Structures are given as C-alpha cells and as structure tokens.
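Quick notes on the structure that follows.
Complex shown without one protein chain; remaining protein chains in place.
Here the chain labels run A and B in written order, and each chain numbers its own residues starting at 1.
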Amino acid sequence: MNAIILSAILGVILMFSGIFVTSKTAIRNIATAGMALLLLVNIAEQGGFHLFNVNTHNMLVFSKFGLLFNSIAFSATLLFFLVSAKDITNVGINAAEYFALIFFISCGIAIVSSFNSLLLLFLGIEIISIPLYILTGSDKRNLKSNEASLKYFLMGSFSTGIMLLGIALVYGAKASFSMEQMHSSINAGRNAWFYAGLLLVLISMLFKVSAAPFHFWTPDVYDGAPTVFTSFMATIVKAGVFIALVRLFDMSFVGSGYDWQLIIAIVTAATLFIGNITAIFQQSVKRMLAYSSIAQAGFMLFGVFSQNDFSREGIILYTLGYSLATIGIFAVLIKMKDYTFEGFNGLARTEPVLAATTTIFLLSLAGIPLTIGFFAKYFMLASAVKSGSHLWLVIFAILCAAISVYYYFRVIQSMYFKTGLAETEPVTPVFRWLLAGMAAAVIILGIFPNLVLQYLYF
Amino acid sequence: MNLFFLQNAVSASSAVNYLPIALQVLCAAGFVALTLGISPFLGPNRKTAEKLETYESGIHSVGNARQPVAIKYFLVAILFVLFDVEVIFFYPYAVNFRELGWNGFLAVLMFVGFFVCGFYYIIKKGALQWED
Partner (left out) sequence: MSSIPLTHILFVSTALFFIGMYGLFTRRNMITMLMSVELILNSVNINFVAFNKYLYPDKLDGIFFSLFIITIAAAEAAVAIAIIINLYRSHHSIDVEDATEMKY
C-alpha cells in the first residue's frame, strides 16, 4: 500500500514542480530522490512497516512475491533515472511531466503486482498504459514518435476492449471480481462463459506483453518512441505486466481443469521463434533490441507456463537481469549518433568503458554463464522441466537462445573487430562509473543469485 | 406481407411483447411518409430564389461550416470531457452517503482534493487562457 499511495502523490508533486521549478537539474534531483524514497518505503513494507492503514476490502493482497517485485522494479527505475535522467529532460520542454508520468506508471505497476480483484487488474493495466501512450508520443516534432503513439493507442485500446469483454463474461459466470471466487463451484453450468472470459483476458494480456501472435505493434512502437522511453517500456513496464499475468494465472487458470498449458506452450514457442528469427535481419540496433525484447518475453512466458517455485524465482531473476542489461544497453545507445550496427564500429577504441560494459550486458542477455542472464534462463528452463510436460518446448528454447547469440555478438563484433570511428555524444565520468557498477552487479548476481532470492522466503 | 410478419411474431411466445413497439414504429414511419408525400400536392409550388435558401427569411449564412477552428476549442473540449466524466464517482457516494458516514466524506474530500489539484494544474499551465 505504501508504494501505491506514495507514487501517486509523488507524481502529483512532480507535476507541480514542472510549474514552480524552472531548473531542469532540480527537477531531475527531485525525481531521483522521490524514486529512492519510494524504493525505501517499499523495502520498509517488506519488513512489515506500513505507512498507511487502508482497508482494501480484500481487493489488494500484498504478498512477499509482489512486494519483492515492486522493490526490483523501483530499483530498476532508480537506476534508469540515474543513467538517463538527463536524456529524459532533453526529450521535450515538459521535463517534469515525463517524470510525473513515470511515477504514475510505477503506481500502476504496484497495483498489478498485488491485485486480488479483476477490477484492480483492469485499473492497474490502464494506469500503466495511458501514460505510456503519452510518453511514446512525447517527441512532438518527430513524425515517427507521433505515429508510434497512434499505433500504440489503437492496439492498446483494442486489447483493453477485449479484456473488458473477458472480465464481463467471468463476472457473468462467477458473480464476483474477486480472485478467490474463481474456483468456487457456484454456477458450474456457466463454465463455458468462465473459460471464454479467461481466454479473452489472457489474449489481451498477451497483447500487452507482446507475445507472438499479438506482437505486431511492438517493433514499430519501440522504434518510434524516444529512445529513453523505449528503454523504460521494454524493461520495467513489460516485467510489470508479466507479474500481472503470472498472478492472474496462479489464481485462475491453475486448477481450473482447463488445458491451458498447451496454449501457453504454443504461444511461447511462437514468441521465441518469431522474436529471434526477425531480430537477425535487423539493421538498426534499436529495432534489433525491440525484437530481442519479444524474444526475451518468450523466456518470461515460461514463468507463466510452469507455475512452481522455480518459475517464481526465475521470473524475479529474469526481471532483474533483463532490466539491468537492457537499461544499460539503451543508455549507451542513446549516446550513439548512429543507431545502425555500423554506428558501433570501433567503439572499443573511442570509448573502451562503454564498449566493455555493453559487452557484459549483451552477454547477459544472451545467457552466457557467469552473468545473471544465465541463471535467469536456467531457472526458467528448470521450472519447465520440473513441471514435467511439453519437454519439446525446453529444447526449442535452448535452440532459440543459441540463435540469439548470433545477433547479440554482431554488436560485440562491430565494437571490437571492425574499424571505424563510432561517434558518441559527450559522456561524463559519472555515467561511466554508473555503467561499470551496473555491469558489476550483473556479474555479481550472476555468481550469487541467492543475494536476491533469499528475500522471497523470509 | 407486413401482416404475415406480424402473425409470425405473435406465434413466437417471447417476441409477442414487441408487438406494440412494432405497431408504434409502423405508425411513426407511416405518419412521416404520409405527410412528406402529401404536402407537395396540397399547396401551390412557386420556386423563387428566396424560397430556396436554407433558412428562409433568416440571417444569410456566411462561408462554409467545415472550416478549421482554433486548437484551443479542442483543448477546452477535452478538459471539459475529463472533468465532466469524473463527476460520475459522486453518484455512488450520493446514493448512500448516510451509511458511509464521516469516513466516506473524508474519502470524497480526498477525491475532490485531487480533482482541484488537476484544475489548479491546468490553470497554471495556461490551458484555459484565450489570449496569447
């Protein structure tokens, strides 16, 4: 509860700081301090300290898993602010409002990570989506940004409509929005409505996480949005919607006697295949990362697929590893003048620190051992093996991970083994130190993943 | 033909309730068709330039109606829609505000507080200013 209320208030504070504070540096500092405060308060709630005592009538249930996820999402956002706050303020004239919208999105993430009622799921998803439409179109002079935001809006509102129809059918079958009522046997005669409704909700959630048959908006939107916000959308927001999906599955599909595992298996396989294959053919690194985020979503779908302790640990690790690495890569990408693969030629000579850290992040995304990406992928695959069915999916995922190595290494190859003069914007020493710290975190967590996972259990 | 459909409607037990509505629709459509069809034959028919104007003996219309208007109209319209629709949350409170007591009042007060924050924000941002 702490995080939900505080992030809404912080959003309002930043909105007003856009009016009363003129210095962009001050706005950046307020936003960063606010996010740090949010993280602290959420960690305090993990320890059992509640700032607000609100009776939510069982519409929100705060589990250890949800709170830990909040902490990870907020720390990732804090890192995002630290490395790219300056680029956020450079997108347009309304610097403070961008931060305010990001705080509102954090509020939505805190809601979907602990919803217990379909009403709150819908509200949370919308609180995440609507600010994102604005952030996508925030570069007002850029045609691509405008188009991306239009496309995102049309797709997003369409999938919202589908989700609402699904919730209506579930309500018709079960008389309630509460997740506990999902398994009650009342109105067993209306099970057809129930299953149809759940399927519709599932489809719309797959839309939001850009899983395979519903991924068509992703590359265009990620490509058109200002690069800083692409970084935010592809990591923290995507992980937030995934947590909602996992929670939804945990409490509705599992034990409903419906053969949902096959559906998820097919969606996962298609997502992995399409994401990885199309990523190979991209010429722009930004677009390659958009497709790679589809491919990574395929791995995160394993957390939905298997639903056991392994998968829960896996999705926490995956969120952390994927967010760290992708935020880092995007932070470097923003500094580049040319977003194509050729633009990275010879970066190792001009900016050795940037090249080295990018290499570590890319290795983590590809799942090479000694990085956190390896353990994340390992936990995901292990969970699928443990759940026992559809073993072909695990083999297929390993093959796809092998394919992904190709396009990640293309960037490394052009940084280290091709000659050229990679042009970058001026980079401050603080930025270099932050990137080095993130790379160190990727490696340390890759050797001792229990540093994070222990918080799930006490 | 019409009679046939009506009989069909009577034989279906649940649809029989729609018979009055069908009759009303028929009457309404028939009245419109009748008056429109009969009026040219009843009166004299002299077409002058004055008669053919859109608003006879009214103010002369100027220009095209489909020309662009200032963007500020849209801004004000959007803001109006937002603030207008948010009032919907007062309905549940108005229905049982006695049962909700002081707690409910404080909750609504908080809601109105956020509301006023938004209003203050748009005024400060100059969204309602007409003069540049």
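Remarks
Note that in this section contacts are C-beta pairs under 8 Å (C-beta built on N, C-alpha and C of every residue); 3 or more make two chains touch, one makes a residue touch a chain.
Model, not experiment: these values are computed from the prediction.
Residue in contact with the omitted chain (choice from A:V61, A:L165 or A:L199): A:L165. Within the whole complex, the absent chain has one touching residue among A:V61, A:L119 or A:V405, and that is A:L119.
Looking at A:G66, A:G224, A:G275 or A:P449, the residue that reaches the missing chain in the full complex is A:G224.
Within subunit A, the residues in touch with the undisplayed chain are 119, 122-123, 126, 130, 133-134, 137, 140-141, 143-144, 146-151, 153-154, 157-158, 160-161, 164-165, 167-168, 171-172, 175-177, 220, 223-224. If you put the missing chain back, the residues of subunit B touching it would be 14, 17, 71, 74, 78, 81-82, 84-86, 88-89, 91-92.
One rule holds for everything that comes next: only the chains that are shown with their structure count from here on.
Note on chain placement: the centre of subunit A and the centre of subunit B lie 42 Å apart, centres being C-alpha means. By the touch criterion stated above, subunit B contacts subunit A in their complex at residues 114, 117, 121, 124-125.
Interface residues of subunit A, counted against subunit B in their complex, comprise 12, 15-16, 19.
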